[in-house]
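Since the structure comes first, as structure tokens, the remarks are kept for the end.
With one protein chain withheld, the remaining protein chains of the complex are depicted in position.
Showing chain A:
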Amino acid sequence: MRHLQRKVWSLVIVALAGVMLLSGCGFPGLNNSSTGTVRIASMSTTESQIMAEMLKDLIEHDTNYKATIVSNLGSGNVTFNAQKRNDADLSAVRYTGTDLESIMGKKIDRSRTQAQTDAYVHQYFKKHYHMTYFPSYGFADTYAWMVTKDYAKKNHVNTVSDLKSHASQMKVGIDPIWENRHGDGYADFKRTYGFSFGDLYPMQIGLVYEALSQGRMDAVLGYSTDGRIKSYNLKVLKDNKNFFPPYNCSVVANDAALKQYPQLKKTLRKLNGKISLNTMQKLNYEVDNNLEEPATVAKRYLHQHNYFEGGR
């Protein structure tokens, strides 16, 4: 009996080990971790998903690699860790300013120009994390305070400083990450602008625009590239003290992946400098407001701009 028991257990262990081993290989039809597949990490934001889909389509069209998207990751930290642990080969979008603070743990040096900051982040990533920061896609995403057009007119608000006299009675919606952020978070904001808001409502970033347009909030902190600024006809207030640095958006790839997939570099460069702030707003708008999937919007954009013409 004892002998048999041992036999059963060894069978169970062998079977489990077999499954673990199998799961390391590719599953037909799933494009997973098998070699020859480029894994793109994407956050849950619309912008990130659109860019991830574009990269995937480009890689599959231009090279003979396959591509798969590891989607819905919570933040830039999660995509960074996915790259570091080699769960992903590249991140579809990374923002220099965000990485400077939340990944590298440095404070923003406001005496530096944007180009200097970008170069510093790029070098730091290369040296410490062995990741290549590509040149920007051509747009920068940044936090921006916004109010409804009516509110702006009624209270004569054009810049962030204009909010000062109303701030103590205002209800504002913010990104929960921003409240406790170092460098450009709420504490630093209060110090720079010299006022604080009456009530702070942290909420998912996608909800702030609707909350503002429905009048539940007096002002919100949103993303400057969001398409809903246009669709809800919101007014973006001028950041007159240059508090929020523009976060240039780029694709970032692991150096090891660029080595493993030599054709990748050329493909990833194709979108550099090609997507302006206006274009990104428009693409975001199509997804957020027009019931279209990031995959659909990305394909259409690439088609319209002739990325699919010509062979490999």
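What to note about this one:
What we mean here is this: contacts are C-beta pairs under 8 Å (C-beta built on N, C-alpha and C of every residue); 3 or more make two chains touch, one makes a residue touch a chain; residues count from 1.
Please note the rule applied: contacts and distances are computed from a predicted model.
The chain not displayed here is annotated in its UniProt record as "Glycine betaine carnitine choline ABC transporter, ATP-binding protein", chosen from "NADH-quinone oxidoreductase subunit D", "Cytochrome c-type biogenesis protein", "Alpha-D-ribose 1-methylphosphonate 5-phosphate C-P lyase" or "Glycine betaine carnitine choline ABC transporter, ATP-binding protein". Across the entire complex, the residue among A:I69, A:V121 or A:L237 in touch with the chain not shown is A:I69.
When the missing chain is restored to the complex, the residue among A:S165, A:Q204 or A:N240 that touches it is A:Q204. The chain not displayed touches chain A at residues 1, 4-5, 8, 11-12, 15-16, 18-20, 22-24, 27, 29-30, 32-33, 39, 41-42, 44, 46, 49, 68-73, 82, 85-88, 204, 206-207, 209-210, 228, 287-296.
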